[in-house]
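All protein chains of the complex are present and in place, except for one that has been dropped.
Entry: chain A
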Amino acid sequence: MNLLEEILTIGIAAGGTMLTRFLPFILFPSSKPIPVFIRRLGNFLPPAILGMLVIYCYKDLPANFTLDSLIEIIAGMITVFVHLWKKNMFLSISLGTLSYILLLNFF
């Protein structure tokens, strides 16, 4: 690729990404009331998306299940338990990550 082709490639990627981010706001501008179905969909989606993003973090597991995958699951469970116990976001994330690093490097 020459420089122009590189710039175009990066530009198309940036433009395409912006399209996916701005399109809903262009279709449903704040000047008009949002259709009821869209508004209700917008209220329904976020919990499902948060669940999907957790699955996304484990996206490499099915294709390639190794000992590391098991450690990822165990560290995830530790994160859940710490959070249910103390309800402190930073503690849960820190202990979860620490347990993952320790298990991965010394197990």
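In this section, a residue touches a chain if its C-beta (ideal position, glycine included) is under 8 Å from a C-beta of that chain, and two chains touch if they have at least 3 such contacts; residues count from 1.
Heads up, the rule we're going with is that contacts and distances are computed from a predicted model.
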Omitted chain, identified by the protein name its UniProt record gives, among "histidine kinase", "Branched-chain amino acid transporter", "Phosphate transport system permease protein" or "Thioesterase domain-containing protein": "Branched-chain amino acid transporter"
For chain A, the residues touching the chain missing from this view: 1, 5-6, 8-10, 12-14, 16-25, 28, 30, 34, 37-60, 62-63, 72, 75-76, 79-80, 83-84, 89-90, 92-93, 96-97, 100-101, 104-105
